[in-house]
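Step one of this worksheet: look at the structure below.
Shown here: the complex without one of its protein chains, the others still in place.
Letters A, B and C name the chains as they come in the text, with residue numbers starting at 1 for each one.
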Amino acid sequence: MDFQLTPEQQALKNEFEKFFSEEIKNAPPNWSGNLMALFESDENWAYHRSVADKLGEKGWLSLPWPKKYGGQEHSYFEQLLFNEVRAYYRVPGVDMWGPQIVAPSILEHGSEEIKNTWLPRISRGEINWCQGWSEPNAGSDLASLATKAVENGDDYVLNGQKIWTSGAHRADHMFLMARTDPDVPKHKGITYFLTDIDKPGITIRELLFMHKKRDYNEVFFDNFRIPKKNIVGDINKGWYVTMAGINFERSMIGSVSELQGELEELVELCKGTERNGKTLAKDPLVRQKLAQLAIELEAAKNWAYYVSHLQSKGQNVPAESSAAKWFSSELTVRFANTVIEIMGLYGTLKEGSKWAMLDGRFEDMCQISLGITIAGGTTETMKNIISWMGLKLPR
Amino acid sequence: MDFQLTPEQQALKNEFEKFFSEEIKNAPPNWSGNLMALFESDENWAYHRSVADKLGEKGWLSLPWPKKYGGQEHSYFEQLLFNEVRAYYRVPGVDMWGPQIVAPSILEHGSEEIKNTWLPRISRGEINWCQGWSEPNAGSDLASLATKAVENGDDYVLNGQKIWTSGAHRADHMFLMARTDPDVPKHKGITYFLTDIDKPGITIRELLFMHKKRDYNEVFFDNFRIPKKNIVGDINKGWYVTMAGINFERSMIGSVSELQGELEELVELCKGTERNGKTLAKDPLVRQKLAQLAIELEAAKNWAYYVSHLQSKGQNVPAESSAAKWFSSELTVRFANTVIEIMGLYGTLKEGSKWAMLDGRFEDMCQISLGITIAGGTTETMKNIISWMGLKLPR
Amino acid sequence: MDLNFTETQDIVRTTAREFMARYYPKSLVRELEEEPIGFREDIWKEAANLGWLGWVIPEEYGGVGGDFLELIVLLEEMGKACFMLPFFSTVICSLPILAAGTKEQKEELLPKIAQGEMIFSLAFTEPSATYEAAGIETKAVADGNDYVINGTKLFIHDAQVAHSFLCAARTETDKANPENGITLFVVDAKSPGIKITPLEAIADDKQTEVIFKDVKVSKDAMIGEINQGFPIIKRLLEQAAVAKCAEMMGGADWMVENCVAYAIERVQYGKPIGSYGIIQSYLSEMWAEVGIAKRLMYYAAWLVAQGGPCAKEVAMAKSLASEVYRSQTRMGVQIFGGIGTTREHDMGLYYRRARQAALLFGDPISMRERVAQEIGL
Partner (left out) sequence: MDLNFTETQDIVRTTAREFMARYYPKSLVRELEEEPIGFREDIWKEAANLGWLGWVIPEEYGGVGGDFLELIVLLEEMGKACFMLPFFSTVICSLPILAAGTKEQKEELLPKIAQGEMIFSLAFTEPSATYEAAGIETKAVADGNDYVINGTKLFIHDAQVAHSFLCAARTETDKANPENGITLFVVDAKSPGIKITPLEAIADDKQTEVIFKDVKVSKDAMIGEINQGFPIIKRLLEQAAVAKCAEMMGGADWMVENCVAYAIERVQYGKPIGSYGIIQSYLSEMWAEVGIAKRLMYYAAWLVAQGGPCAKEVAMAKSLASEVYRSQTRMGVQIFGGIGTTREHDMGLYYRRARQAALLFGDPISMRERVAQEIGL
């Protein structure tokens, strides 16, 4: 067991450090780096786009792909280092879906034509994706999805509704699943499509988050046409294409690393904030709480490294990565709520309030983090995966 | 809503206070008042017996029974006041089963002969009961019990095994359930028996608790004979007789009240114990922890009063009493563990150790309390009852 | 002892439910949240007509002469409905006027409050962000027949609609005992020198910063004796803490009811989610813990109503209700899943309010510290 980075890993990490510590200086004035920050204003979106272009140029959006398709053939571990550093500096520039969800599906199941069409565009960072998976009645039970795609000439014609479509209002493309055969067991009649969304037959409606920010959307298809050539994998085999898409760097290092940066700011804040005649930093309860967060972060970080290590050895680790998802998303909720407890009344003030602390980031985080415990598999689903796939408990 | 005791209730409570505050002075030197204390030595048992006789004489073992059978026709609320005061002073004298479990079953389902035979003996406190319900494969799923009783002349002949039989080694009687018809659905072939256990065909084997104290036993029946006249209710209707037996004062006030007394001692201890140059009482973390325990106790007490209030209005409150069971048994575990955290290394020392604090009662409690969260319905079963009977959730 | 609700309490509850169903839909909550003022004259008048504003004001001053426990029942329903009008602020300010005001003050102020003509805002907290006396640095200096107030009040609810403030200011500095030297004033909100700036906070309740710069008030506007304001405020803070518990527990009731209903209705994998053990575990905990916290709240409220010492029980109730409401609303979001995180769903209204209410009138940490003192530590 050796926790030392290899010289090559260290060099690469240094490169990431250098880039992102510089790049954050280009952030627009109100850039919070929070989860939805990139969608919040045109300025923020432009910042995201400009970083994406640079990352594409550097080849950092395709670190683990085969060289043949423009990748760097790095392992998941190098991907982890990239994700760690970027999140620490709260720099955007990586599409939430393209490099790590869509690309692995294409790499495993796409035809050469699909690969040659889409992978270069993803690695250049030029596509802004949104995800068309969940539906109102297909949440945790995703395979129940009801959006129908019916063959019609060279196209499929879609009708139905998607929900929780993060960033659809900023995106130009969507990857989605639709039912192409209603007469077979539910996993076996689903097809995986790629499509641009700047054409008729699709309506995107905002679905605001509880604190009124826009991340989610509802998406409605009304005879929306997708050419057959945009199907990834075989007809009716979309569920398995999707499963390949969960084969990305799943350690959750990003959440953890972002919080690590926040913790460092918090320590400084507590040292400079007086309450009842002494600094918060001197309050034994505050000390215990912040120490506990530091411990959980260090633990989550080590777990992320472990998950990534296993993945880089080629292992499929559903239980371990589910534990990472569960632990670090719940940690984010706990973190934000703990900070509000520490800040007291000040902690509830929003971004932009004259008296808000740390720009009200934690007021935002204590809400937005709820989404993280649900999206991409709820905490309860993560526990099911651990129980069934990790512990082999009976269903 | 009026939380004031009526003058009659207050007078009765004062009477209880007077009696028990005096009676605790008669406790033997090593009397801890812990859950199993009465079984621990002959001296302790004799103390228990002597109090039982006095309580029987006062009529305090039959507070809510009809006068016709020697009761006082008090409500469950007066029973709660009795239980509260007795537990606070940690005085024994009430058989764990007779007055509150066996008697209600007899009152509801027993023939006049059964009533006249057994009730006076229970109300005089002269019988020491043990419970023959659980079996190795019938725990939470109690109705699966396999001990067989077969008709034979004027008797039934029993074969099988019981487990978790608290105090069987001190008891002289047992109430039990046995299967009298194996060919019907499991709840419908069970019969409820009363028996003395000082006769052949029964073997009692100790089953030590994890800290080596004896409370539990295993009980084996080998052609053990019980006369038919000792059956309560109808043959094969024992399950319903049992259900009547859960219709007692179910607020858990006893646990709560005992802990209230402990908390008061703890406060004094913390005021007198220095650690790192200041008293434990001045440590903000200790203050928060003890305050939290005080809050949970006050909450549990109010909930107990509420449950008892509902019961005294004649309501059957399975969800409310399950919440009381769950909350206060878990609170007992939490309480003991918290005290050990506060005491630090001293907290792990056992009763009798020269350096132990508060006679090592919490080292004992942090183990024995585990039994409370399991016996009489596990925490998980309590949640099921709340879900199904309280919230009407689908099974 | 009788733990049943009285007939009047039941009537208050029924009336409040009908009122909310009729006048106060959840869509209005969202509207009020997004407006800077967040007030509806017609609803306010309706509430006044029902006697709510003067519920605990004696009939001789134009009130209903009801009791504090009835007010608690009403506040539960308000919490359940996310009632945002300045009822809470106004009523808690009426209590010290009733308790410590002169006959003239009562005659002048209480009927107006009862009739809904005078909205009050409590100007107590400051940048020190504490409910302890030591946190009061705003000064009031005598100047002839007036006092001149200078200072900054922070986290002040409903200043944007208030006609008057009940303002705590320091008239004397006693380092040894900061509870000495505080005086209460009724201040006209239109007085020159008052500057109100909105603060946006998590619950979108209407908080403000209120700066008093050379604000003059007449000596007659003093409630209670000079320098003796803190005991009055202390009582007010106890009443307010329990009242806040009632709002929280009302909200918690909404949540438990609605989570249970959703768990029965929402099907995933062919079964209602409420049939899964892990969801049953959440729901049974929610139901039990909310119920338990609520009984403690009633007990504390009853003690408050009795008028005797209640500091310990109030602190207990506030701490427990706050913790339970926070943790249960967290679980509630998990029951509803994605939809519960949206603006259009009601769950978020409660999740956000739980986080705000926990900190108002004593956060759990300071309340536990109070309990520690009260149990002899």
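Criterion: a residue touches a chain if its C-beta (ideal position, glycine included) is under 8 Å from a C-beta of that chain, and two chains touch if they have at least 3 such contacts.
Values in this document were obtained by computation on a predicted structure and should not be read as measured data.
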Among shown chains, those touching the left-out chain: A, B, C
Per the touch definition above, residue among B:Ser111, B:Thr279 or B:Thr378 touching the missing chain: B:Thr378
Option touching the unshown chain, where C:Ala100, C:Ile279 or C:Met316 are the choices: C:Ile279
Interface with the undisplayed chain - residues on chain C: 276-281
Missing-partner contacts on chain A, residue numbers: 1-6, 9, 77, 263, 267-268, 270-271, 281, 284, 286-288, 290-292, 294-296, 298-300, 302-303, 305-306, 309, 313, 319-320, 323, 326-327, 380, 382-384, 386-387, 390-395
Chain B residues that touch the omitted chain in the full complex: 134, 137, 139-141, 144, 163-164, 207-212, 216, 275-277, 285, 333, 337, 340-341, 344-350, 352-355, 363, 366-367, 370-371, 373-375, 378-380, 383
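Criterion: only the chains that are shown with their structure count from here on.
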Closest chain to global C-alpha mean, per-chain Cα centroids: C
Chain whose average C-alpha position is farthest from chain A's own: B
Centre-to-centre distance between chain C and chain B (centres being mean Cα positions), rounded to whole Å: 42
Computed distance of Cα centres, chain B from chain A, in Å: 52
For chain C, residues that touch 2 or more chains besides their own: 279, 365
Residues within chain B bordering two or more other chains: 284, 288
